[in-house]
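Missing here: one protein chain of the complex. Every other protein chain is in place.
Right after this comes chain A.
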């Protein structure tokens, strides 16, 4: 290449570097929208993260209901189920108690405050 050719070519390159091609109208906005749409959700830590992990208020309502029902079944089981609370307290492995009256004397305070035995 001659110096003249080199200079001409470099002048072309310099102009190309100085004047980049103009982007179509709205292109940048479209690409930013793409970037935001594809972006992972921000990570949330602490109590907010825990709250979100368990599913928020709807999940908490269900959790409270399930806990209350479970607790009630535990302390006052329906007639078809063993009285687990009494077994645990008395250390017995047979839920059929021969002498309910004697049990009543020391388990009434602990098994649903005596309600289950009162009802039985």
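Criterion: a residue touches a chain if its C-beta (ideal position, glycine included) is under 8 Å from a C-beta of that chain, and two chains touch if they have at least 3 such contacts; residues count from 1.
Operating definition for what follows: contacts and distances are computed from a predicted model.
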| item | value |
| --- | --- |
| From "RNA polymerase, sigma subunit, ECF family", "Phosphoribosylformylglycinamidine synthase subunit PurS", "PTS system N-acetylgalactosamine-specific IID component" or "Bacitracin ABC transporter, ATP-binding protein, putative", the hidden chain's UniProt protein name | "RNA polymerase, sigma subunit, ECF family" |
| Contacts of chain A with the absent chain, listed as residue ranges | 1-2, 4-13, 15-17, 19-24, 27-28, 30-32, 34-36, 38-43 |
